[in-house]
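All protein chains of the complex are present and in place, except for one that has been dropped.
Here is chain A:
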Amino acid sequence: MAGQGDCCVKVAVRIRPQLSKEKIEGCHICTSVTPGEPQVLLGKDKAFTYDFVFDLDTWQEQIYSTCVSKLIEGCFEGYNATVLAYGQTGAGKTYTMGTGFDMATSEEEQGIIPRAIAHLFGGIAERKRRAQEQGMAGPEFKVSAQFLELYNEEILDLFDSTRDPDARHRRSNIKIHEDANGGIYTTGVTSRLIHSQEELIQCLKQGALSRTTASTQMNVQSSRSHAIFTIHLCQMRMCTQPDLVNEAVTGLPDGTPPSNEYETLTAKFHFVDLAGSERLKRTGATGERAKEGISINCGLLALGNVISALGDQSKKVVHVPYRDSKLTRLLQDSLGGNSQTIMIACVSPSDRDFMETLNTLKYANRARNIKNKVVVNQDKTSQQISALRAEIARLQMELMEYKAGKRVIGEDGAEGYSDLFRENAMLQKENAALRLRVKAMQEAIDAINNRVTQLMSQEANLLLAKAGDGNEAIGALIQNYIREIEELRTKLLESEAMNESLRRSLSRASARSPYSLGASPAAPAFGGSPASSMEDASEVIRRAKQDLERLKKKEVRQRRKSPEKEAFKKRAKLQQENSEETDENEAEEEEEERDESGCEGEEG
């Protein structure tokens, strides 16, 4: 059916055979058709390509079936169609269109219009018969016809026989009206209701006759006027095929039950005989010669055309008032949209008509470019595109995160970070805490070593001062204690550092929002090591106490032997105080730990 995409005008070129007169006068053929291509070569170097090209020997039937037949079929589905004929007189236009009405015309020589009419009525009969066979109510058809002539932007009704001859000179009151619902229609035009093929042909003949006489009376060369023969086809049929329902025309919603539902389809078929380019120069207006169609218009009346043509070259965003507006308007709903338009350009092959043929071919070539395009504004897409680009980048990022396993969908359906990721984060935290501790320990060790060295030297001095005193056992013991004290001191410093770092992380954690991931892994980091260090400490204390006991006994034993014991006792006491202090610290630490875990609990 009517292809949606090809709403442009299709162009066919027909080259008529040479007349015997031309042959006798020795005219040469100056056209040639490229075999297998719709291309005409005029002379040696002027090539034109069209949709169809019919060479000298093409039969009428072939032209009809190739170009026009499917347009009539389209009419039965409610699509408008237009056949435009163009070409110089004597190029076979009348023969091709079949409006000559010679008595002697045989069936195979019939032109497009008689064939189309026969096809139309044949189609009507066929559809009625088919419906009858299927036992359904047949479709109703109403055919009517109009025949108009357009001359100098004035419309004449060729069917209006009642008009008195004087009135012809006056402007007609025919108006072209464009309606939102039905497209173009004309008011004040006689529309004949047609019942048969013969009647329609008769009407056409009558109109053609009326055209000639009207032209003579108006002193108009017929080639300067356009003739438009229009067949309206109105069809009422049952909606048996909902897929073919044309909602537009019927206004019925899709899928209505087939019973008793009628749809109305209307279609227009225009046959347009376009004013040709030839002999236009002969119809000069007085004073100035009005040559048209050739390179230079002589009459200033055509200045408007010249100016409008200036705009054609550039982008068409502007408004160019139409010149040939009536014809354009009449055919407006048939050019573009769902309708199909074919232009048949008729040319003569003889070299005598070279210029006319060239002009016709050029004109036809221009017609091919008539295209109704959907004009959509495309600006601002850049904004949307940049927005989409950003979205894509975001998606890609997310995708990468998933691929790396960072993000998962949690059990509760909420998108979140995977356990693995959490664990990783925890371990990393712990690692950091340990690193911190190592650093603190290192510092403690350094401090202790300093102290040890100091003490050692003190002790050495002391020992040296008491030189000669042979109490080796006590010396060794003291040395041991000193070492142990140092160890404890180290531990204490370590714990203090630990404590400090914990305090810091706690304050950081509470500053953050409760579900911040940072806080939770921090707590377990202290779970292992501080506890074990605490055990270590109590073990040391326990041993220290034991040793102390032992020492006390020894002291009792040795009190009488040496006065230095007093000094030692003091020192041991000091040590005990120290270890008690450590205990307190540990307790504090524990308390903080509980706070931390409390936070974690809230989070969970």
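The criterion applied here is as follows: contacts are C-beta pairs under 8 Å (C-beta built on N, C-alpha and C of every residue); 3 or more make two chains touch, one makes a residue touch a chain; residues count from 1.
Following the convention adopted for this analysis, contacts and distances are computed from a predicted model.
One chain of the complex is hidden; its UniProt record names it "KIF-binding protein", one of "KIF-binding protein", "EKC/KEOPS complex subunit TPRKB", "creatine kinase" or "LSM10 protein". From the options A:Ala125, A:Leu399, A:Ala460 or A:Val556, the residue with contact to the chain not on display is A:Leu399. In the complete complex, the hidden chain is touched by one of A:Lys23, A:Arg129 or A:Arg389, namely A:Arg389. In the complete complex, the hidden chain is touched by one of A:Asp333, A:Asp353, A:Glu430 or A:Glu494, namely A:Asp333.
Even with one chain removed from view, chain A keeps its contact list with that chain: residues 1, 3-8, 77-80, 170-171, 177-183, 219-221, 243-244, 246-249, 254, 279, 281-284, 286-287, 289, 291, 294-298, 300, 303-304, 306-311, 313-315, 317-321, 332-333, 336-338, 371-389, 391-392, 395-396, 398-399, 402, 409-415.
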